[in-house]
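One protein chain omitted, others in place.
Note that the chains take the letters A and B in the order they are written out, and that residue 1 is the start of every chain.
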Amino acid sequence: MTARRLVRYGSLGYLALILIAPVGLIFWRAFEHGFGTFWTAISNPDAMHALKLTLEVAVVAVPLNSIFGVLCGLAIVRHRIPGMGIVNAVVDLPMALSPVVVGLALYLLYANNGWFGTWLNEHGVRVLFAYPGILLATIFVSLPFVVREVVPVLREIGTEQEDAAATLGANAFTIFRRITLPAIQWAVVYGVVLTMARALGEFGAVAIVSGGLAGRTQTMTQYVQAAYENGANETGAYAASVVLAAIAILTLALMTVFGQREDSLGHRGA
Amino acid sequence: MAIEAHNVTKRFGDFVALDDVSINVESGSLTALLGPSGSGKSTLLRVIAGLEVADSGDVFISGKEATALAPQKRGVGFVFQHYAPFKHMTVWENVAFGLKIRRRPKDEVGKRVEELLELVQLGGLGGRYPAQLSGGQRQRMALARALAPEPEVLLLDEPFGALDARVRVELRQWLLRLHDEMHVTTIFVTHDQEEALELSDSIVVMNKGRVEQIAPPGQLYDEPANEFVMSFVGPVNKLDDAWVRPHDIELRHEPNGSTREAQIERIVRLGFETRIELVRDDGERLYAQLTRNEAEELELERGDIVYVRTRKEKTFSG
Partner (left out) sequence: MPRARRRALGAPTLSSGVALGYLSVVVLIPLAALVAKGTQGGWHHFWQVAWNPEAQAALKLTLGLALAVVGINAVTGTALAWTLVRDNFVGKRFVNALIDLPFALPTIVAGLTLLALYGPKSAVHVYAAYTRWGVLMALLFVTLPFVVRTVQPVLIELDREMEEAAASLGANRFTIFRRIVFPHLLPALLSGLALAFARAIGEFGAVILIAGNLPFKTEVAPLYVFQRLESGDTEGAAGLAVLLLVISLAVLLGIGGLRRYATRHDR
């Protein structure tokens, strides 16, 4: 039994050292000087604006990626169109790419002399250092999650129920609405939770395309960095971090709940 | 003619699933597609349903060309091997599905669903979910669901394959009674020759994508068209060039001119029948099937020398 104890305490100790202690500490630091200070720090206009901007971006990025996720999942699993293997690989790219690579790619595309930037600039559309750029970066990095949750479920349930509905007279749209969608709903929900978390937490790609102007194009994560590096507002940084961490913990809770729903249907892919 | 298929061919890559297959199914009949795995029987059924599209050939349903029609438009009811229940719907909702999407009035739907549930002996279980039913119950639900929109044709793909032996036997009987009551043209796929012989008016024997013979059960059994049919539909011995059914082998204690000598290796008592495994004087193995009484009267023992001859045998040229 000592081997078991060793593995247990070793791994849990590692977890405490790397994960639990640091996170616990920012809660401490944020409230170190009392709740009042925390509240002042978090309710200043720049912080509020950053939060608002972050949410405005997420509220568009998440539904778009979710719809795409379902369509793409269907395309990959059900429709034997050549090249779907490549699509599958491309969808995984955002998971493996550095955020600075993403940000730089977008920067080069939409800069004034970029392929799209030239045309857009002529028509007075600002992408970089403005909302659209932040949105595109966020969409890029949070793209894969719904697809990756939906694909294994679609594979597992197979086409039999859909075939049955067809023989009973249902048209393609009815089949999708009443058979396919209910079957994948928990996978979609779980994917949406992950997408949301990623969208709210993105930093690197956004840092490059947004310029980070306080009160204008600064997202919540950028605010954390700016507040910290501007030494006098460390508490502000911790306060904003606490807000983000609280959202993260809420995400974890949702992941646990919905993950179990998915699991109990036996649908969780590896 | 309720269903006709003319020269249907279907390939999956290099594999030829159906090779110039033609069948005619009479209205109101119960027909079996019988064959080993890979014979194409399920593929043929799916082509008739519209779940697969043939590479060439035609399909006619109730006299109208259906080859290019989507499954929704063919008026066929399909029961899948693993039932394909709508897991997230109750039994009631499953059965009602076909009617609901046809926008039938609520009370009509309610009445019909209740009727069908009673018919398939699932009355009172409408509120359950498929996961809460047994295999046999799920199968009956699948049948009720397929029958609800009053299809012209009912197609069953190995309907009893996934059930255990007792349930299978019960459901066979039950399907027969159902068919007698409803008179819907029915085609079912099976690899079990006993099932095919027991249930169908007509059997289509398939092998390797081709039709070997189409005939009523009695004719199929007594007048098989070739070796494959004979050996697939019923037990058989091959002796030299001839094919002999075990119950066409006579055993005597005394030689009689046309008899050959053989030694009893094993006696297996299977309830009503007794199977005698023999080795002939030239080393050929065969087995005879006797009724219990016949076997008792002969008082056979293992190791006995007996004399055998065939009452009836078939040879196939070529």
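The criterion applied here is as follows: a contact is a pair of C-beta atoms (placed from the backbone, for glycine too) under 8 Å apart; a residue touches a chain by one contact, two chains touch by 3 or more.
Everything numeric here is computed off the predicted structure, so don't read it as measured data.
Contact with the undisplayed chain is limited, among A:I20, A:L55 or A:V125, to A:I20. Checked against the full complex, the one of A:R29, A:R216 or A:R261 touching the unshown chain is A:R29.
If you put the hidden chain back, the residue from A:V59, A:V125, A:L213 or A:A253 that touches it is A:A253. Seen across the whole complex, the unshown chain contacts subunit A at 3-4, 7-8, 10-12, 14-15, 18-23, 25-26, 28-29, 68, 71-72, 74-75, 78-79, 81, 84, 87, 89-102, 104-109, 114-116, 136, 139-140, 143, 159, 162, 166, 172, 175-176, 180, 194, 197, 200-204, 207-208, 220-222, 224-225, 228-229, 237-238, 241, 244-245, 248-249, 251-253, 255-256, 268, 270.
The rule is simple: only the chains that are shown with their structure count from here on.
We define each chain's centre as the mean of its Cα atoms; on that basis subunit A and subunit B are separated by 54 Å. Interface of subunit A with subunit B (complex): residues 160-161, 163-171, 174, 178-179, 182-183.
Contacts from subunit B toward subunit A in the complex involve residues 49-51, 70-72, 74, 76-78, 80, 82, 84-88, 97-98, 101-102, 142, 145-146, 148-149.
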